[in-house]
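Got a structure for you, written out below as structure tokens; questions coming shortly.
With one protein chain withheld, the remaining protein chains of the complex are depicted in position.
Letters are used for the chains, namely A, B and C, taken in the order the chains are written, and counting of residues starts over at 1 for each.
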């Protein structure tokens, strides 16, 4: 099922939405890294359900426990296992999911692929699994901090409402509102839209933008594992993601080469580019400029409305929305995007150590 | 440098733009597959330079030779090595590249990462490497054919000119024009635009759309290696790619869940969806509908104009465009997109064999 | 640190000797496999400390808990996480290990490699880690049973005392004595020797023989991952192992080809070999005969005697034996050898599904 991600800095996640617990094993973290548990918890809290009126009301504290790999506050080089218990596993009636396939969910494809499906809350296909990624990514962030690399994500679009380009924003303001858009006036509109959609018992999509600053030059493995290809893989592996673009992205196809090319210049001792259509990556390798990218999230599939579907026996049925769900996934997706980006960068940081003599 | 792609059906490519030859080793191809050499050559011919007035005029026959793994016309299970000799390696003056960094090329980042750079024609960073992928992908296509899976790509956008949605097109017409857009009137406009840009000594970007038909239900590994995540990884690893989206993609974020969800219905014995915003993938696993996706290509970085840059010694210099280059990469990118998609699907086809008892 | 083993059927283990718990995540187990918890526990009990007078007296119940991947008694295809709590973590005085390097232990090399060492009970280098392997291997055995494959190991040598060749033994008698040698008279001598060595406050080595029966023809990937090469890798990764041989092994080098070759004959519908110097593997692939191999274990490094050594500061010191340790590791190594063999076979079983069309 491919529950591992990364080559040298590698996480393996496990757990289902309504099982005993979810968790992550981090293998390949260099020894001697101070493991700041408060920091890990703060990232988990940003992803946690029930954090605001525009997220699901499921109640999970998401307190984690470290089982291994840390001694006297520091990583030992051994695998770091973290687990998070599932608390709010209501003994609901799941018969509507057990036998029927919710539209645009993983019910049907899991049933066909595995035969045997843990239908409680979506089982393994639930976004609850991403808490394990956030925990793993937080450790990756701690490693990156040592090299000065900083990763920030924010909500740049909800429905048709878009924030300005990241270069015009102060990303330190992202956490100042519940939608996680650093532009307060755009944030207000986004919140209003999400609230409106929620009252309609519906959902809406959005875009999260990620920005990686202070990357050293030289990260990324050209050919198949270009820096942006691995970032794309990481992002597209997050539940509900439909697209990934970096630098000029899909808009860039409209430009001429003479407009799109990033000319080099000398800035003191550093070689820099005047523009950054490249999004900080050239030939699959970081060039020292900001790495930035957009991640598109579809509207959440679970809506509080009746929908037509089919059950396991092949009968046409009506599936009714139940449970506690997010009207829009992007506010809680921000720390997930950051976590996956951190995992990619930590891996390339280690992989890059053997590039040259 | 990560020159391998795939887990079970796995290719490893090698070779530089102006070296002796380029090649690919295909490991994991099941034994007993008829290796149709004409078919492989025909795909290479679609990628070959010099095929039309809107592509580079570099002359390469791109005739391949099989060194191993095939006996009496069939794969034996042993690695299949194919090589393509480089013919048109003109003994050019490369001093302008050797010491200077071309804007938006891989010169600078390779120099910083590896110290030691084969600057002739871009060396390993040249798109010439993709011929090896096309050869490997052609073998993957032969394997997929056995399961009825069909992969088609076409040019859906050049600059601002867009073709209609793929469902409104007859993809069998893709090869009827040199830009590889199955809609002839759009194709004419695209060709005219590329020609215009070429005369301006400039370049332009575009989009290639890929469509995978007749995929069985159940391919793709949920969590980190979702079907679309691996497709995205594959596409973003192609030179000049800036973005990937599948199904509703970036536009889908604007929709409500009630609009975006694909309701299930019974079509004879098959379970199908009425719409296909999911792009044939739910929960990271194929659902039997068409898998479709867009791949954004930036304008080619090499333009026939002077540009400001910096050389290795740190001096500001002017780099002049030289050589034979494509004014727009997308017509030749079509078989590359198909090849990478085929490699992903072949790998998942083999990986899927152990999903359930 | 490479805490994962296997390609398709893949385990990742974590945990230290005196941490909160140890565990294993099993990724790639096909869905639909009945998970027999009693069977898993019975294998853990065979490895458990304190099981007899000739093993360490550390008290661990080694009761496991399944955190994920099993629903209604069957595997779902999702990762199966099992944890075992550490109970008997005495708050000992570890100062003798914290600052000094025990001879022939991992203290010195861990200190040099990682800088930061969890010295309590050996931390990650403790054989306690193998409980996680036994749990993972038990699940692999359940999968293999479905294909009729049976894995048995037993103690064939302690010090200089050797059991007869496995073909002369009834392997169903292995569990009838505490040393796990199916030949009762040899077993008695082995037990006496271990007891004698224990009273001398010393330790002794031994050999475990593994036998795999009813393997289908065709398992193993020739070239680098030959069946026996992967078995060897698996066995040499167990703590204290010094050697691996299969079939005729080191003795076989003395034979002539005309003596060593296994002639084929027809046995009803089956093709078999008259002798089995090949140990069931030819060209790295199983041929349907019994696969058998020997695994050499050194004497346990912890002895209840004073030894000369060096401390972290570089001073020469005397290290005194403390704690509860095995005088001979092989009786408890039997289920570990079986577990690792099962993991190898399960992986090859899945890998083999794509060998031919």
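Going forward, contacts are C-beta pairs under 8 Å (C-beta built on N, C-alpha and C of every residue); 3 or more make two chains touch, one makes a residue touch a chain.
Predicted model, so just to flag it, every value in this text is computed and none were measured.
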item	value
Residue of B:19, B:222, B:284 or B:354 in touch with the missing chain, whole complex considered	B:19
Per the touch definition above, residue among A:168, A:199, A:313 or A:357 touching the missing chain	A:357
Omitted-chain contact residue, chosen from B:42, B:68, B:184 or B:214	B:68
Positions on subunit C where the hidden chain makes contact	1-5, 13, 101, 103-110, 112-116, 124-125, 129, 157, 159-160, 197, 200, 202-207, 217-218, 220-226, 228-230, 232-234, 236-237, 242-250, 252-266, 271, 273, 277-279, 282-287, 294, 296-303, 305, 307-310, 314, 316, 352, 355-357
Contact footprint on subunit B, counting only the chain that is left out	1-4, 10, 12-16, 19-23, 25, 27-28, 31-32, 65-69, 71-72, 74-81, 83, 110, 113-118, 123-124
Sites on subunit A contacted by the missing partner chain, in the whole complex	7-9, 28, 30-33, 77, 146, 350-351, 353-357
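Simple rule for what comes next: only the chains that are shown with their structure count from here on.
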item	value
Centre distance in Å when subunit B and subunit C are each reduced to the mean of their C-alpha atoms	46
Rounded Å distance, subunit A centre to subunit B centre (Cα mean)	26
Overlap residues in subunit A, where contacts from two or more other chains coincide	1-4, 13, 110, 113-116, 124
